[in-house]
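Only one protein chain is missing; all other protein chains are in place.
Order of writing sets the labels: A and B. Residues in every chain begin at 1.
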């Protein structure tokens, strides 16, 4: 009988099933004329199968293709390059896989720019590759302010959002609206700790205080007791810094706890429209969060969202729109520079004021490469107010671009 | 009623039984004597269908059961009492008795069992393995009698038991014999074997070396003991 040995082996088997990363990359491709290989290659590197798949994932490739189509339609024969390709890779949210894939994309696949890269640790790994290879990198999916802070570099740009912007939007506004006394619940890893720091700063700046913080394991599916504990301190607001499946677990169990009836609100640090879509508006009704973009914001965004829906069957998240915008602005810069040479394209991008369906009052800040733009404070609608699928957000405030992001002077970035 | 012909068995490459041929008739008690490792237990496991790497044939009441799975052999009338008694710890004494299905009209009723083994009746609700070793042996034998098995395969029933209990086991074997049950008794205890058996097979190194009736067996007892190294 070797049943017990079998169970002991179970853990070893689990440990043995390791994801092996791809192997090394070839040498850098030789530069010819104005365009390496006579073409421009845009590479999407993101989570194609895990928790962030629905937020961005393969649909972002379609968004990038839409940008290429728009560029070609706009310039036609005037376009400085005819051959534009989009390629993609799955980094599984692992920094070392992201690192290897980035090398492969730059070296072997001749990528001129890498786009998206959610998960902060993976995003920072790719920034290092971009710096070493002197190739462009436009991050859309990650939240860390390090990309435009201590770890900034000449070839890295940060689109869409970051932890400072989320905390500033939700923390400051909710506090100013009277939610002075906070309890924060956060996942105990880099992102969560970063968010707590940013939120605490924003809440205190708004005249409120963080009376307590609770770190939870990550990932986790049982938050009931954490919530009870936070509620026992009688705060006005419980702020959660969880994302994805953990956030859904937490919200379900918050609704269960009855704290809502006691007037203790839930504020969410980071939420995507795909979260609301999957759990339903009932569960999130009234929750306040900061969004980088909303598909039903106005005619311009809605028009693009309709096109996106024709292609994919879903409404776009901010990440899909952000990848579209990043790809489009990259191609515009290539057009202006007349080359895909990274240094010349960076020159075109730096300091540029931009207006497109994603970037409103946008500017690609030269000092730290933070792409700033208007962002939105949103409240999740109640079921009665939802008029169609994906019609989930009521925009209660537009935060102007220059207030929405950390000032360049505080970034600590030197290139 | 039980006939075994040219039975050979292997564990991997090693041959454990070599062309054993033996039989047990109705109402007959036959012992299989041999030292440890001679192949006694292998033979019983072959008969029960628990060891499958074999050649030869096994017949019960003329029916070839060589390829039947264990539970069908039990239902055909083979009653096995294994050498560690095989009492289920998770079952009470009574559940241990009730577990195997009845296989013939001659099956004992619970009342008969409790009459014959009062110790079991008084502990019927107790966990099977809370009984003493002797009581567990009684329970194991009673369990196969309750099914109405036609042939009993008893694997070293006297092992580790006090003489008074061994005597009781002898009584049960004789009772079974009287009711027409055939018994194949695996024994190292030659003295006990001589008190109950009609015939004896001597097994050495997987081979049946001799077949003796009980008188011969008793006569040559000392010689056999030495020969077998028991």
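Points worth noting:
FYI, a residue touches a chain if its C-beta (ideal position, glycine included) is under 8 Å from a C-beta of that chain, and two chains touch if they have at least 3 such contacts.
Operating definition for what follows: contacts and distances are computed from a predicted model.
Remark: of the listed names "Branched-chain amino acid ABC transporter permease", "RNA polymerase sigma-70 factor (ECF subfamily)", "Carrier domain-containing protein" or "NADH-ubiquinone oxidoreductase, chain 4L", the one matching the undisplayed chain in UniProt is "Branched-chain amino acid ABC transporter permease". The chain that is not displayed touches the following shown chains in the complete assembly: A, B.
Across A:280, A:351 or A:400, the single residue that touches the chain missing here is A:280. Residue in contact with the omitted chain (choice from A:80, A:190 or A:224): A:224. Residue A:248 is the one among A:211, A:248 or A:309 that touches the chain missing from this view.
When you scan A:53, A:108, A:352 or A:379 for touch with the missing chain, the hit is A:53. Where subunit A meets the omitted chain, the residues involved are 1-4, 6-7, 9-11, 13-14, 17, 49-55, 188, 214-217, 219-226, 228-229, 232, 244-246, 248-249, 252-253, 256-258, 274-275, 277-280, 282-283.
As for the chain not pictured, it touches subunit B at residues 48-50, 69-71, 73-75, 80, 82, 84, 86, 88-91, 95, 98-101, 103, 143-144, 147.
Keep in mind that, in the parts below, only the chains that are shown with their structure count from here on.
Taking each chain's centre as the average of its CA atoms, subunit A and subunit B sit 75 Å apart.
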